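Below: one structure, written as structure tokens.
Excluded from the complex is one protein chain; the other protein chains are retained at their positions.
So, chain A:
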Amino acid sequence: MFLAWNEIKKNKLRFILIIGVLMLVSYLVFFLSGLATGLKDLNRESVDKWQADGIILTEESDKSLLQSSMNLDQVKEVNADESAVLGQISAIAREGDKKANIALFGIRKNEFLMPNVVEGKAFSKEKEVVASDALKEEGFKLGDTLELSSSEEKLKIVGFTNNARFNAAPVLYANLETFQEIKFGKGQNSNMEEQINAIVVRGNIKNSVSDKDLEVIEIETFIENLPGYTEQNLTLTFMIYFLFIISSVIVAIFLYVLTVQKISMFGLMKAQGISNLYLAKSVIAQTFILAFLGVAVGFILTLLTGQFLPAAVPVSFDIVTMLLYGIVLIVVAILGAVFSVLTIFKIDPLKAIGG
């Protein structure tokens, strides 16, 4: 640490440049991880809110909530600690000039899918909805009457709930009757009015369904099968992994160039009997200092940037994930220093001092 820190102090500009490069790489990694988390939340936050273990869909739906359709009576055949029925449609909600893509969840008020209300009140009758507070960013407010693209019915916002987006669309929570009227129309077909999309279950889900037409899937599997969810995550994750590799290569190149410039100095020290191990530790310590400072500044800068981003940008910083990525960045930077360490091991002190 002694050699490492003193060299940094003496050659501030050179090392500030390296720290700057590492800071930019870590800033990009943190920002991408924030974007990945934000986009994940955008897709799954309403599902996470269920705190459920599984979801029962029809087998032929291929794990798609929208494609699944079952009779309300089938809930009686479900064997789980807790169960809740769910109907879902996607639509465009409009109020005057304001419009937004929404997902309408038809639920029973007394079951666990009923969300917490952070503003206003819970729905108490038909045509009333509790809306995701994400709609407030679109200009919607309590008391607004919404027209849905797929229905003649009008819905009134009586309350707002937080963290309620499904597959990037804000959720409207209504009772089952409202859902069925919107989906099938009032009095169109009494059989159809008994249809729901899924049954959400808590507890041990293994033997929760006996009907061969139904299948129970774990919530995580359900989320992974949301349209575009896995593809989007994989893309961002690969970008982050590539950035890890890139940062390792950048550090390796910078340190290698620095080491080559100092070959005669390392040779002198080796000639004086200073061991390879001490010099290697010094290079590793220097890399740690540079990577730590770069990552720390990148971390702070990312959080600061987050404060000034418009709400429309789907960024959500998960501090634990960011800290983990920060540690990985420091580790890969140290791996990048291995090249320099090997170079030091190969330096012949005799040649270095001109013998």
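Here, a contact is a pair of C-beta atoms (placed from the backbone, for glycine too) under 8 Å apart; a residue touches a chain by one contact, two chains touch by 3 or more; residues count from 1.
Everything below uses one rule, namely that contacts and distances are computed from a predicted model.
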Given "2-oxoacid:acceptor oxidoreductase subunit alpha", "Putative hemin import ATP-binding protein HrtA", "Deoxyribose-phosphate aldolase" or "Cytochrome c oxidase subunit 1", the protein name in the UniProt record of the chain not shown would be "Putative hemin import ATP-binding protein HrtA"
Out of A:Leu66, A:Leu142, A:Ile217 or A:Met265, which residue would touch the omitted chain in the full complex? A:Met265
Write down which of A:Ile274, A:Leu301 or A:Val338 is the residue touching the left-out chain. A:Ile274
Against the chain that's been left off, what residues of chain A make contact? List them. 2-3, 6-7, 9-11, 265, 268-275, 278, 349-350, 353-355
